[in-house]
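A single structure is presented below for examination.
Of the protein chains in this complex, all but one are displayed in their positions.
Right, chain A next:
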Amino acid sequence: MTGPRVEGEQTVPIGSNDDVVRARQTVRTYAQQCGLSLVDQTKLVTAASELARNTLVYGGGGRMRCATVRNGARVGVHAVFEDSGPGIPDLDLALTDGWTSGGGLGLGLSGARRLVDEFELDSAPGAGTKVSVTKWAR
């Protein structure tokens, strides 16, 4: 058995509002290339927009890595958002609808999780935050 293979990785730095726009355009290109349905493209790009904004606003900037992922016959898009900001002290709380540490609606993380197939949040106080998401073509 081989695990998922990641191909054609591209990195987008996230340091400004323009970069958030660039990050979601990059994810859209991958989603189209992987043959995601229009609804799935929209869900993934929306999730990417939330996560890229979190990287900028709460993480103080960072980067997104986006790639195509293959697992047997399945193909999908894999995106990783990383920052070296203050990190998240309580991960469960951060994933609760309506909870926010800033001025947002508190839907970014919890909402993004609902919009993708796989979601992984890795963070600790002072150690930055890493969010990985995958959406598979159906």
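Simple rule for what comes next: a contact is a pair of C-beta atoms (placed from the backbone, for glycine too) under 8 Å apart; a residue touches a chain by one contact, two chains touch by 3 or more; residues count from 1.
The criterion applied here is as follows: contacts and distances are computed from a predicted model.
Peer 1: Missing chain's UniProt protein name, "Formate dehydrogenase", "Sugar ABC transporter substrate-binding protein", "Anti-sigma factor antagonist" or "Oxidoreductase"?
Peer 2: "Anti-sigma factor antagonist"
Peer 1: Sort through A:T29, A:S49 or A:S84 and give me the one touching the missing partner chain.
Peer 2: Missing-chain contact among the listed residues: A:S49.
Peer 1: Check each of A:Q10, A:T29 or A:S110 against the chain that is not shown and name the one that touches it.
Peer 2: Missing-chain contact among the listed residues: A:S110.
Peer 1: In the full complex, which residues of chain A touch the absent chain?
Peer 2: On the side of chain A, residues 17-18, 20-21, 24-25, 28, 38-39, 41-43, 45-46, 49-50, 53, 97, 104-105, 107-108, 110-112, 114-115 touch the unshown chain.
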